[in-house]
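Let me begin by presenting the structure, written as structure tokens, before commenting on it.
One protein chain omitted, others in place.
Should a chain be cited, it is by its letter among A and B, assigned in written order, with residues numbered from 1 in that chain.
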Amino acid sequence: MKMLVRTLDMEYETVSAFAAQAGFKTPSGDLIRRDTRGHLSSGLFPVWVLGGVAVVLLLLTTTGCGKTAAASYRLNMVESAKQRLKPEQEQQVATILAALFGTPDEPIAPSECGLDAAKLHLAAGPVRSDIVGRKNGLYREHCAHCHGVTGDGMGPTAAFLNPYPRDYRPGVFKFKSTERADKPTHADLVMVLRNGLAGSSMPSFALLSDAKIDALSEYVKYLSIRGEVELALMRAFFELDDEDQGRLPEDREFLIEEIVLPVAEAWQAAEDALIDVPEMAADIDMAASIAKGKELFYGNKANCVKCHGVTGLGDGQVNDYDDWNKVVLQAQKTVQGGIEQAGEASTWDMDADEAVEHRAELAWLDRFQKVLEGNALPPRTIRPRNLRQGIYRGGMRPLDLYYRIHAGINGAPMPAAKGTVPPEDIWHIVNYIRSLPYDFNGTLGVDKPMVARDRL
Amino acid sequence: MSTVEPTSPAVQESPQTSVAPSHSHAASTAGRLSTFLSTYVFSKDHKVIGLQFLFSTLLWFLVGGLLALAVRWQVAWPWSDVPVLGKLFAQQGGQMAPEFYTMLFTMHATVMIFLVIIPILAGAFGNFLIPLMIGADDMAFPTLNMLSYWFMWPAFIAFGASFFVEGGAASSGWTSYPTLATNVNSSPGSGWGQTLWLVGLTFVGVSSMLGSVNYMTTIILMRAPGMTMFRLPMTIWAMFITAVLQAFALPVLTAAGFMQLADRTIGTGFFSPEGNIVNNAMAGAGGGQPLLWQHLFWFYSHPAVYIMILPAMGMVSDILTTFARKPLFGYRPMVYSVAGIAGLGFIVWGHHMFMSGMNPALGVTFMVSTMMIALPSAVKTFNWLGTIWGGRIQLTTSMLFALSFVSMFIIGGLSGIFMAATPVDIFIHDTYFIVAHFHYVLFAGTAMGVWAAIYFWFPKMFGRTMNEFWGKVHFFLTFVFLNGTFFTMHILGAVGFPRRLADAYHYETFHHLQPLNAFMTYCAIGMVATQIIFAVNFFWSMFYGPVAGRNPWSANTLEWTAPSPPGHGNFDYQPVVYRGPYEYSVPGIDGDHLMQTDPPNQAAAAAAAAAH
Partner (left out) sequence: MKRFAAVFWSLLFLSVPVLGVATFIVGPAYDIWLPRDVSEHGAAVDGLFYFILVLTGVVFIATEMVLFWFIWKYDESKSNGPGRYVHGSHTLEVVWTIIPAAVLLFLAIYQMNTWADVKMRRPNMSPTVEVVGRQFEWRLRYPGRDGMLGTPDDLHLVNDLHLPIDEDILIQLKSMDVLHSFFLPNVRIKQDAVPGMKIPVWFKAREEGVFDIVCAELCGWGHYKMKGRVTFEPREAFDRWLERKYAEQEATQPTGSEATMTSRAAARPALFARNEPL
């Protein structure tokens, strides 16, 4: 402080001398530093300039400028690889499908399919409003990011969902009111859209208008029919003679007659093929029914505990797969087995033809593996339902549970009880299952709820 | 202008060579390489480090701005073909997936907060200006300083890499709330993306911590003789108090970050409740509380928002006084206000959590402290107005940005009062009202302050001035577009338009708001495009701008006595300080200002020198 006061009194010129004398640090280098022409005293500045330019260029070159191309359908690569289709055969399938079913923006359907073109138009295309203000592109807006534009259950979000979204292409649907092997009715699809699938990532779209739900159900049917036709076409190559030279006949009549019609007819037949559900007796003794149901649950005929577990928690067996995941799993096993086998073989002992075949086999295995890595979701097991939660994917009505038990779940390991368990007995099982979340032995009260989870 | 005339004209040295070691006989290539590395890459000179921060953060500013444009595109035209990014979604015809949108706004905020605003204020300007303004030759710990920059690079790499990992970058919001952020199954970006995010955050925290220790020590111990604390320019006071804020708040965030990392990787359950099943995956360890993260996070992040504005306030004070040619109105109240904001800033964090499920009684206490924190900001605003009152205002680009800081900060600050009122917050929490508020304080406030500072100190950094005309064009367009983009967000918020929604128009309440959002997106596009003008001006002027002398703005603080740009060691001789900052329009002298180094009884001599 004293030093400070002293400096304040000094002559200007002597200050620096005093400061130096007092031991204040003076900068290194020359005393006088002149201003220079402007330059950069920082390191590596060109790097930042280049960095900024690089970021912009990178964006533009990797992604390109201009509008993105219209959405397009993706070929069923797993099936194509399985059937060992050649590129020109894949191309033919794509062309036939385009001719029959159009594009995601402009869908068309053969009249034999019985699909309503107006509804398809509402559901298809990019998300936009038409002149009247009607919203098009419903599917793209609500469904495509999970179910994919092609309906293959492989949209951008799909990989992160458990369970995976439905792949419509095999034409197999789980939750419906028809027999196990039948297609769902239109009302079934509407119900799934309306209620969602409780406990999965499929939300309820009940807040959409009826017209929109209708249009979306129609579009799902359309994608499913298209997918099944695609599968049938791919499998048809196997049936060809040599004189066909690996090309399917492109006669429209033939294609409709042989390929499309069987698929479409299955869908139409479903509308009239509802399961006949007997009435549950109005004066049923509930307690007795539940007891009987419990007997059946643990019995050999229905054998529920095998999968659902003796506690009903769904831990009976946890290593099974649903059909969609089985396809990928089996394909993986085929590829794995084939690679091992091919690895053991040695071209040393082969003649020219065998060697060519061997190499072709290896090439096919390699291609299949790439397809499975890039075009299929890693298989996930399916857990049997935890019956203590009171959450049932296909709906919690007694009717829904009846359907599930009677027809099983198509595409899942849940078997059909039809034929094994008589209809009244199915009602007993239904009543037992509905009592499971409330399996409770204590005093009831506002703060003593039946459901254990609520007691937390 | 008091420019010291060089007395020996023959000395033609560029500071670059003066920085090189004295043995001019070149050593081996390895020696030259290590010299190059230690001079330009791993430099310990605070000015070099400051510029390294500046360039890095400006680059990330570009990235953050582009992310914002993608967000704005989706909000304005949901599910349409996104330009450039649409190519990533070619299968869907260019329509982005909803999880991509959550990633966009998460990374926009993360980049802007942690990689742009915090480093540019403390890292770029703090580093560059503190020794110069207090009369020191460098920071107290030059090596630590160098490390504080290079610790940002792992953060750059972590955040940058997170865009390319499976599942994409973090998508739980920059607030990263559990259990969305802690549970790997809850969202695509909660996988590797979130882990890398936490890693990046930790490195930014370390870098800030190193910086703050350095700044506090330097400011306390290395001031020039005569530079008492109450003669420090407001920039330094702000940097000092910001450093204190960093030091006390950061450890909490780092700890919370480690806890969340542990929850995600080694199966702890700090933030996960018992039996928490997300997306049908198995529940992890439980026994934790999601609200715990919120408390820990906001305990840091609320002081963080003051870290993100106080330096800008300080710099704006300096700029306003320089171009109004007037002392700062109420220097001590200003200092106390900055300290008050910082102090109160530690007891208001709960105002981010009014709706969170925290005890509502706590809501009352936080509401009171939040109301009170409006007071020092108001005092500062009045003092700024007092500063320009009666001045001789020179409307340079820098001054325009500084004035717009005041104007926009008023809006940002006043909108904060709505959310401090808890019943009103019931409605506007998580709506665009909040988005409007923080964009006003952060962008219309701090970023404008940053631009003011860039235009102001550019001559000191690079020895040349930026182009005034194009600077004013940049200012005008930015000002117009930012208000078009962000002011309308206030009324959007009044409707209750929620944040972070990929598509809000399917709600009846928000159905009619699409045209307004389209307007805002056009303004946003204009705003980002305008920055091209700034970028061109910035880089052009660096090489071809008019050469600036030591003191182009006739400012009075210490950095303007050093050469432009200063060499290693900063000053020609040890500066001694005789007066406070902001001695403009001093009566009874010949010039219109006195430098801090002008001795009291030498006013005439200084005036005589200025006449040359």
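By our rule, a residue touches a chain if its C-beta (ideal position, glycine included) is under 8 Å from a C-beta of that chain, and two chains touch if they have at least 3 such contacts.
It should be emphasised that the depicted structure is a prediction, and the values quoted were computed from it without experimental measurement.
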Out of B:187, B:254 or B:557, which touches the unshown chain?
B:187
Residue among B:37, B:277 or B:529 touching the omitted chain
B:277
Of the listed residues B:494, B:525 or B:547, which contacts the missing chain in the full complex?
B:494
Based on the whole complex, identify which of B:140, B:238 or B:411 touches the chain you can't see.
B:411
Can you work out which residue in B:72, B:429 or B:568 touches the chain that's missing from view?
B:429
Extract the touching residues of chain A with respect to the undisplayed chain.
142, 157, 160, 177, 195-196, 198, 201, 203-204, 206-207, 274, 277, 279-280, 282, 284-287, 290, 390, 396-399, 402, 427, 431, 434-435, 438, 444-446, 449-451, 454
Write the list of chain B residues that the hidden chain touches.
97-99, 101-102, 171-173, 177-180, 183, 186-188, 272-274, 276-279, 286, 289-291, 324-333, 355-357, 360-361, 363-364, 367-368, 371-372, 374-375, 378-379, 381-383, 385-386, 388-395, 400, 403-404, 406-407, 410-411, 414-415, 417-418, 421-424, 426-427, 429-431, 476, 479, 483, 487-488, 490-492, 494-496, 498-504, 506-509, 512-513, 516, 584-587, 592
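We adopt the following convention: only the chains that are shown with their structure count from here on.
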At what distance in angstrom does the C-alpha mean of chain B lie from that of chain A?
42
Quick one: in the complex, what on chain B touches chain A?
6-8, 11-16, 18, 39-41, 43, 45, 47-48, 50-52, 54-56, 58-59, 62-63, 66, 78-95, 97-100, 137, 167, 185, 187-188, 225-226, 274, 279-281, 461-464, 503, 535, 539, 542-543, 545, 547-550, 563-574, 576, 578, 599-602, 605
What residues of chain A sit close enough to touch chain B in their complex?
3-4, 7-12, 15-16, 19-20, 24-45, 48-49, 51-52, 55-56, 59-60, 62-65, 67-72, 74, 104-105, 126-128, 137, 140-141, 144-145, 148-149, 155-157, 159-163, 199-201, 456
